[in-house]
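Note that this complex is displayed minus one protein chain, with the remaining chains in position.
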C-alpha cells in the first residue's frame, strides 16, 4: 500500500513539475502547447461567429473545440490532483478562469441557446492573461504597472473631471441640438461628449446647428488641451522612475530613521547622519 | 427670552456642524446623503429625457424629483439659517448653484414649457462640483490645478495659434472644396478644421476633391506634430513639479567635505555625515 | 516754407507714434481699434458665406465692409507717409498683407466674379498675425518657437517617415481593398492612410474586406505607438529648456574658449579653466 502511494506521489510530483514548473524542458514545452491551444481556441470562437465560415466549417470547428475542451478538462483535473491545496486553487482567480474555459462546451449540451453560450465562452479569453506569467513579459509589465500605480490617483481624479465634463457638456448639447440632430436624450448626448472629448469621433452623432457646432468646436479645443494631462502625469512618473534608477535608489534603508531614498554613493543618511549599510 | 435665543443658538450650531463640518459622524453622513441625492437627481434628469423611460415612468420620476427638491430646499433654508453671513452665501458661486438646483421645479408650476425648464435644470449638474471639496480628491486636484496654472499662459498662446490656423485653413478649404462637399460656409469649414486639427474627425464633412484631400492630408500631418506641443508643455511642468518635490540641488555645500549634491530636505551630508546648513 | 515742412514733420511724428508706438495711450487705443476691426472684418467675410445671412443682410454687410476697407486704406496710406523707408515697408511681408487687406474690395468693382474675390479675401486673415506683436503674447510664443526650433529637424525626419509609411500603406490598401470599398486610386488610399495614421478617422473611406480590416488594425496600433514619437521629442525639448533655466544658463561666455553652458554659480570655465565674467 505504501509503495502504491509512493508511485502516486511520484506521479503527482511529475505532473506538478510539468504543469507549474517552467525550468524543465517538459514544463516549458507544456507551457508552449498550452499557449498555442489557448490562442487556437480563441481563434475558433472568433471564426465561429463569422457567418461564411460558420456555415461551411461548423462541423470541423465543433470537433476542434471538443478536442481542446477535452485537453483543458484533463489539464484542469491534473492541476487539482497535483496541487497541495486543491480547494484554494479551485476558488482562486485562475482556478475559476480555468473552469470557465471548459464549462461552456459541457453546458452547450443542455442549453443549446447560442447567446447565453457565447457570453460564457467570451470569458475564456481571460485565460490569455495566464501567458503574462512568462518571466520576460512579467518584468516589463511590472515596471509599467509600477509607474501606472504611482500615477493612479492623479489619473482617477482626471477621469473624474472628464466624466463630470462629459455629463455637463452632454446635457448642454442635448438642449442646444435637440432630437433632430441625433442628440435624442441626455445619456446619448453624454455618449457623444465622451466620443468627442476622447477625440474618437465616430460621427454617428454630430452637431448640425451653428450654435451646436460652435460649442462642439470649443469642447474639441478644450479636449485638445486636456489630452495633455494624463500624458503629462504618466510621463513625469516614467521620467522620475527612469532618472531615479540612474543615481538615487531605494535599495538601502537607514537603520536609525528608516529613510530610504539615498544616493548610490552616499555613506551617511541625509536625514539623521547615521552611517548607511554598503550597497 | 434669552434662554429661548440660546436654544436657537444651539440649534444653529448643530446645523452648522452637520452642514459645513466634515469631521463629525453626522457631518460626514450628511455629505454622503447629499452626494447620493445629487447623483440621483442628475440620473433622474438624464432618464427623464429618454423617450421610452419618460413614457412609462413619468409619474414616478416626477414624484422622486419633488422629494429631492424638497430635501434640497430644506438644506438651502438651513444653510441660510446656520451661516454667519447669509447674504454673502446667497450671492456666492455655490449659493447661486444651490438655488439653481431647486428653482426649476418651482418654476415648472408656472412655466410648463419643457425647453426652458430643461435649460435651467441642466444647471443643477454644476452642484456636482461641490463634491470636489471632499479632502482626498481636493489634494490631488490641487496638484493638477497647480501644474495647469503654471502652463496656462503657454497653453493659451497655443490655443490662440490653433484658432487662427483653424480660421485660415477653414477659409482655404471653403474656397477649394465648395458647397457640394459640405463646406457650405466659412464657419462650417472652420468647424471642420477644428474637428480635423484635434483629430476628432467625425466625417460629417470631409473633402472629396483631390486638391481638398491633399490639403486635408497636410493639415492632418501638421496637426499630428502640433498635438505634441500642449502635451510637451504640461508634461514639462509636471516633471518639474514632481522633480522639485523630491529634488536635488547643488545650492548647499557641506562645510566639512565640500560635497554639494544634497536632497533639498537633507539635514546631514550623505558623504561625511556632518550637519548641513539650512536651505 | 521751412515752417510748413516742420508742421508736416510734426504730423508725421504724431502718426508714427500712433501707428507704430505701443507705449502711448493713443498708440495703444489705435492698436485695440485695429484689432477689433480686423476681427470684425474676418467675421464679416465669414458671415458673408453663410447662405441665410447673405440673403437677408447682404446690403448691410457690404456697407460695413466698405467702411472697414476705407479705414484700412487710410491706415495703409498713413503708414507709408509716416515710415522712413516706405518702399521697404510696401514690399515687406506685413506691407503686402496690409495691401491684400484692402485690394479685394477695390478689385470687386472691376471683377464681380465671386470665386476669385473670395480667394483673395481669404488672404486678409493673415492680418491677424499682426496681433502677435502684442508683447505679452510675443514672449510666450517666442519660448514655444524656440522649443519647436530645437526639435524641428527631428520632427521633419519623423514627418518624412510618416509620409513614406502613408504612401506604402496607401498603395497596399489600394491593392487589398480595391475600388468597391472607396479606395478608388492610390492617392485616395494615401489620403486614407494619413487620416488613419493621424487618428483623425473620418470614416468617409474605411476598409470592408476582412484582410483590409486586419491590415488597418495593424496600421492603427502602429500609429498608436508612433504618435508617442513627436510628443516625446517636443516634451524632452521643453523639459530640457525648463530644467536648463533653473540651474545652467547660456548667458555667460568664456572669454578664452567661448564655451557657453555654465552653472549659474560657476566661477571658472569648465572647459579651459579661465575665470568667468560675473552673472
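By letter and in written order, the chains are A, B and C; residue numbering begins at 1 in each of them.
Definition applied: a contact is a pair of C-beta atoms (placed from the backbone, for glycine too) under 8 Å apart; a residue touches a chain by one contact, two chains touch by 3 or more.
Computed from a prediction, not measured in an experiment: that's the story for all the values here.
Looking at C:69, C:108 or C:231, the residue that reaches the missing chain in the full complex is C:231.
Seen from chain C, the chain kept out of the figure touches residues 153-154, 156-158, 160-161, 164, 167-168, 171-172, 174-175, 184-187, 190, 196, 199-203, 206, 208, 210, 213-214, 216-217, 220-221, 223-225, 227-229, 231-233, 235-237, 239-240, 243, 248, 261-263, 265-276.
Although one chain is not displayed, chain B still touches it through residues 50, 199-203, 210, 231, 235, 239, 250, 257-261.
Annotation for chain A: contacts to the undisplayed chain at residues 42, 45-47, 49-51, 115, 118-119, 122, 125-126, 128-129, 137, 140-141, 143-144, 147-148, 155, 158-159, 162-163, 166, 187-188, 190-191, 194-195, 197-204, 227, 230-235, 237-239, 241-243, 246-247, 263, 265.
One rule holds in what follows: only the chains that are shown with their structure count from here on.
Under half of the residue numbers found at the chain A and chain B interface occur in both copies, marking it as a different-residue contact.
Inter-chain centre distance (chain B to chain C, centres taken as mean C-alpha positions): 30 Å. Here the spacing of chain A and chain C, counted between their Cα centres, is 43 Å.
Chain centres here are Cα averages; for chain A and chain B they lie 29 Å apart. For chain C, residues that reach two or more other chains under the stated contact definition are 50, 199-203, 231, 235, 239.
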